[in-house]
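Omission of a single protein chain aside, the complex is shown with its protein chains in their original locations.
Let's look at subunit A:
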């Protein structure tokens, strides 16, 4: 492992050195270039989690130079355990972050003025999964059962659902494996359609052995990934926000048009972050992302980037009812549309 790191590192260093030399040579040859292009605006983006196809659009946009084309020198920070996007925004370590609408609403309610500059995923892709062998064949059947839920904001949608249905569960904290569920430590687990569901399938459990319930089918359809920035950041440079939103959308389009190339890019970032990388899993994830993001597909109902006002209010109201937030900010206040800038 160390061996590989070193060799990768030295290779990267060599490549980088070469690029620098080439760049310096071209600059020396064409000094006018230095003044011809407007300077790139530096910005950073932190995804919700460590590199995976859930964020393919951003990595692809970066790798294909789309952000640069939009005048942004973007750096994508490492997400994952211990790297809370909200904290990164608050601390100023990141300018923009990918997070769920529910997370953003909760933090906005807590006084952090987050603004949605692009809604990427238009619906909820969260599921509640149980084994058929455990004889839980409905939501009501989960009453009194051990249900694995992620800590924090990711438990908001299922908790909202259970509270709405008056279901009491024994909540068991989940981390980032499905082993607790596979070994029978819990009877129900929450899972993302694009991630844990496939992990369970690829641990040798067949789909027909599972009862898989989409929250969206149970009336809890909270839009998930969106790009957020602090209000002051967005208002400070609306053009930059617009550039990031547009370049990201283009990145997604490119990723869906060139899935294998997109997977190569994602795998590269995963290996760079030393995250276990399984191409087939990432492929599944990218395909589900297409289902979730692309308009015209099964679930894509909105033009990419737009947060549906009704979805927004539904989520806000549900959270309010569940007592998760005190109030819901005005839609126009919460969402920032860059087309309004022009």
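Couple of notes before you dig in:
In the analysis below, contacts are C-beta pairs under 8 Å (C-beta built on N, C-alpha and C of every residue); 3 or more make two chains touch, one makes a residue touch a chain; residues count from 1.
Throughout what follows, contacts and distances are computed from a predicted model.
As stated in its UniProt record, the chain not included in the shown complex is "Serine phosphatase", which appears among "AIM24 family protein", "Branched-chain amino acid ABC transporter permease", "Serine phosphatase" or "4Fe-4S ferredoxin". Within the complete assembly, A:172 is the residue of A:77, A:139 or A:172 that touches the hidden chain.
Of the listed positions A:138, A:203 or A:317, the one in contact with the omitted chain in the full complex is A:203. On the side of subunit A, the interface with the absent chain consists of residues 80-82, 146, 151, 172-177, 179-180, 182-186, 201-204, 206, 276-281, 284, using the contact rule stated above.
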